[in-house]
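I'd like to ask you about the structure that follows.
What you see is the complex with one protein chain gone and the rest in place.
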Amino acid sequence: MLLKNNIPFKYVFGKIKYEVLLVAVYTLIIVILHDRFNLKHMAIPLSVPMIMGTVISLLLAFRSNQAYDRWWEARTIWGAIVNDSRSFTRQVLSFVDDSAYESEEINHFRERMVRRQIAWCYALSQSLRGLDGKDGLEKHISKREVAYVSRFANIPMALLDLHARDLNYALKKGWLNEFQQVTLDQTLSRLCDAMGKCERIKNTVFPATYSLYIHFAMNFFILLLPFALIEYFGLIEVPLVVAIAASFLLIEKMAIHLQDPFDNKPTDTPMTTISRNIERDLKQLLNDHHLPETTQNVDHKFYVM
Amino acid sequence: MLLKNNIPFKYVFGKIKYEVLLVAVYTLIIVILHDRFNLKHMAIPLSVPMIMGTVISLLLAFRSNQAYDRWWEARTIWGAIVNDSRSFTRQVLSFVDDSAYESEEINHFRERMVRRQIAWCYALSQSLRGLDGKDGLEKHISKREVAYVSRFANIPMALLDLHARDLNYALKKGWLNEFQQVTLDQTLSRLCDAMGKCERIKNTVFPATYSLYIHFAMNFFILLLPFALIEYFGLIEVPLVVAIAASFLLIEKMAIHLQDPFDNKPTDTPMTTISRNIERDLKQLLNDHHLPETTQNVDHKFYVM
Amino acid sequence: MLLKNNIPFKYVFGKIKYEVLLVAVYTLIIVILHDRFNLKHMAIPLSVPMIMGTVISLLLAFRSNQAYDRWWEARTIWGAIVNDSRSFTRQVLSFVDDSAYESEEINHFRERMVRRQIAWCYALSQSLRGLDGKDGLEKHISKREVAYVSRFANIPMALLDLHARDLNYALKKGWLNEFQQVTLDQTLSRLCDAMGKCERIKNTVFPATYSLYIHFAMNFFILLLPFALIEYFGLIEVPLVVAIAASFLLIEKMAIHLQDPFDNKPTDTPMTTISRNIERDLKQLLNDHHLPETTQNVDHKFYVM
Amino acid sequence: MLLKNNIPFKYVFGKIKYEVLLVAVYTLIIVILHDRFNLKHMAIPLSVPMIMGTVISLLLAFRSNQAYDRWWEARTIWGAIVNDSRSFTRQVLSFVDDSAYESEEINHFRERMVRRQIAWCYALSQSLRGLDGKDGLEKHISKREVAYVSRFANIPMALLDLHARDLNYALKKGWLNEFQQVTLDQTLSRLCDAMGKCERIKNTVFPATYSLYIHFAMNFFILLLPFALIEYFGLIEVPLVVAIAASFLLIEKMAIHLQDPFDNKPTDTPMTTISRNIERDLKQLLNDHHLPETTQNVDHKFYVM
Partner (left out) sequence: MLLKNNIPFKYVFGKIKYEVLLVAVYTLIIVILHDRFNLKHMAIPLSVPMIMGTVISLLLAFRSNQAYDRWWEARTIWGAIVNDSRSFTRQVLSFVDDSAYESEEINHFRERMVRRQIAWCYALSQSLRGLDGKDGLEKHISKREVAYVSRFANIPMALLDLHARDLNYALKKGWLNEFQQVTLDQTLSRLCDAMGKCERIKNTVFPATYSLYIHFAMNFFILLLPFALIEYFGLIEVPLVVAIAASFLLIEKMAIHLQDPFDNKPTDTPMTTISRNIERDLKQLLNDHHLPETTQNVDHKFYVM
């Protein structure tokens, strides 16, 4: 979850502490070997790491770009889920008129649709995180519906199926006209698209060969670095090499974190927070101003669990 | 707000004045230490900052790109709001015919819809700026509607809800046919999308770890610079280092400004100006040529407040 | 207007002639100072401008990219205007059947719609160039319509409003069925979008702080250049520095030209030519093979005026 | 046309043979001058071309990118033409039912529509190549239709107009219902968009000032190269300079080829091949398994003609 000022820095830097320690020890050994045994010919010209530096920088920039794009696409999809959930609710509530004589049944229908949409958001967020999509559904939909969707491998898809069946029922009852049904079905198609896009990002890894190669080339570059700087510095080389190495290691780490935006990390897409906001908005449209308890750091707790 | 020639340059350069001062003093100290105490071995080869320079330049370019994209996307969304507000008005006015016998009620309906659309633009711009979205609504919608929307956390969403209810009312009255209602509802969905996209940009910070890392690496690079140049220059090094450092600091500052396009800064999306233009156009379509007073610098005043 | 082989090169190079002259004089002075007074310590190492060169190159590439994108988007929008004008005409002519008994009135309606679409293209192109959008409208629409649209600040929007009113009239007359009206209205919405997108590009300047910073950094780089090269060359340095400086100055100039594609420059979007082609195509669909006189260099003359 | 292994390499390298020869002779002269007359001060430091090398590389990358994008967009548009031609045919054949009693007339209608769609593809491909769009139309549409479209400047647009008229006829006959007509019209609008997009790419040149500047800067860089390398090499400099220069010249050449994807070059969009595939698929849907003769290298022959 990316909210201002709440990235646990220690968490991030903690991730590279072993690498940094290793680089420090490695550089120290080289410095000592060089100074004690006066191995002058160990030094290599700075141009050698510079040639590699350009291509590695470009590859890291390329990778950062793709990782950022995946992360931003994930965020955009969840933005679309917010929009389509609201549009779906607006359409259900305005198309299905509650002023008719059979208003109790209609009211129940309207509420059932909207609450199921809330359930859909939570179920999708759970299943993207690899958790059980059925967890907590009983707060929003009936037991019979929970039982029905449990038979499916893909819970959110089953919920959309229930939506579609109910729309057909409303059409037959005359609560919706034919255009309205088709319009609502198009909103369902957009929700179905959003769901599938999330699954695509979740299931498609960044080409492993690229990651692997960039990882190797960068480490090779870091291994060369002390030899290139040894001519100019003594012991002061150690913090210098550590600082440069840390920069490269951190960029790679950041790319790795961003590229899997549904993987239960602090840089994750804040799906629980977004689902809660959807719940609040949709319930208010239903005139239910009893908001969900917004325990602070709800996504944070999630990670702690 | 980005209009030609009205960026307060002093404002922009003022932002880095402390950093620049610090760099100047820091470089001066190094020059003095070097010259007075003749510490020759303080110098490091220029290639060291050059290696870092390439990767930092690429990262700054990457960041500038993403910041620019966020800013341009914000501007594009508000462009779409202009377009859809005009289309919505055109559709309401041409679909709902005012030549029928019950024309007074219809006329009132047409005007109510269009004025509510104006209100929606202002309310969205207020709430994106973190201000009270209800401010000034009473100029455009009735008190009863103001009271209704006040119960919602998300004022613009509540206004769209009122739009949708009115469309359903018009359908039942026979003022709209079934296709026209669905077409107008699709326009509402597009407006709902635009609103959600703005909220997404507002609520999603640029990955804090990237910003942080780029910030650290850049400052480390600036700290190394005087050591690398000290061999060649005497006191003249101070303005040189300051100028190079200022370039890097400025690019970072610009990226920070552009990346949050709804944050009450002079580089902000000019939402108030755009809303006023929408108001002017929509009122003219209603044959109301009594334009809103266009106090100059309306967005500027906004920031002063 | 960008047609092959007709960019006035003198015009382009003429734009940087003062800068080039200045650079030449400035370099000459430095060379003379250096040679006459034997100021050896004036020279600085080439690596200093090289560090800046990388970051400036990246920023210029970034800027060229954004400028090109704006220019290409403008061109794409006008491409969409061509497409939607043709689709609008095709729909009007095929949906509204002229074989009925009241064919004279219908024929007049069909022709009025198509000619107004031609007027819309010219009006939009005029108003984007900051000229009076009403100029020449009387060639395509009736005086009463000219009078009506004159009351609007935004002439093309008013023309779309007239389109929509006429469509509603045709629906009531039974010339269009309900689906056809809605389909035509969607085409109007696309035209409305295109208009708004042009206005967005026209009204949103490239972030002035970026331009400013890139401008400063580049000039600082050019000022350093003669000092860096002075060691190696004598008087021959002058053309060398001029050539390098001219390259950078020209790229910046090109970006400035492309970034405002509606600003009456030779690199402009050829809106008049495009509008003429639309007029030709639409008139042929109306069976009016009396084409508009295609004075050569129509856009060129435009600039001369 | 880009099919595997059939780029005529000789053709490509042949394009730069004069430039390469020129560079070789030029370098040779410099080497001879340097060696014979011992002009030591002719040498310039390698850093000078390196500064230019970075900015030229970035500009070439920028240009390659834009050229590739134009080429890929052209290919994507023709991909969309394939898709929409198939969808159009599927819709015509499934919407217009051939089991009714008036089946002969209907069958003729269905076949006429599909064959005209084939004609449209060929006509568009001809007119994009600057050839006569009417050539070969008589194989697919009736003489009367050929005569009708001949009066238009834009043949494919006229064919879409005939499509639309026939759809309206089918609506009046009751062969299509109102929704189906509108749906088919939307497919026509997509085809109209594709046509306009091709024309946009065809008619909009890559900004000539950019091309020109990149061309000048690159040649200036090549002219400097021998002076920079002369210190280190003797006669062996000639092949080295030629090889480096050839690299840069080739990239520029490739960008020039890709940027005009409708210009009768071997790297062209394979419009004839694509049209033939469309013809095959559409005829099979019509149950006409008499396929067009697929002379191998159909696009190749095209260039030879």
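We just call them A, B, C and D in the order they show up, numbering each chain from 1.
The rule we apply is simple: contacts are C-beta pairs under 8 Å (C-beta built on N, C-alpha and C of every residue); 3 or more make two chains touch, one makes a residue touch a chain.
Here the structure is a predicted model, which means the values were calculated and not measured.
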| item | value |
| --- | --- |
| Listed residues D:Leu93, D:Val114, D:Leu171 or D:Met271, member touching the removed chain | D:Leu93 |
| Candidates A:Met52, A:Leu131, A:Val146 or A:Ile236 - the one touching the absent chain | A:Met52 |
| Residues of chain A (touch criterion as defined above) contacting the omitted chain | 44-45, 47-48, 50-52, 54-55, 58-59, 61-62, 66, 151-154, 157-158, 160-161, 164-165, 167-168, 172, 178-179, 181-182, 185-186, 188-189, 192-193, 195-197, 199-200, 204-205, 207-210, 212-213, 216-217, 220 |
| Where the missing chain touches chain D, by residue | 2-5, 7, 9, 12, 46-47, 49-50, 53-54, 56-58, 60-61, 64-65, 68, 71, 75-76, 79-80, 82-83, 86-87, 90-91, 93-95, 97, 177-180, 183, 187, 229, 232-233, 240, 243-244, 247-248, 250-251, 254, 257-258, 267, 280-281, 284-285, 289 |
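By our rule, only the chains that are shown with their structure count from here on.
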| item | value |
| --- | --- |
| Separation of chain B from chain C, taking each centre as the mean of its C-alpha atoms, in whole Å | 24 |
| Multi-chain contact residues (two or more partners), chain C | 47, 50, 54, 58, 61, 178-179 |
| Pairwise touch network: line, ring, star, complete, or other | line |
| Chains touching one another, given as label pairs in label order | A-B, B-C, C-D |
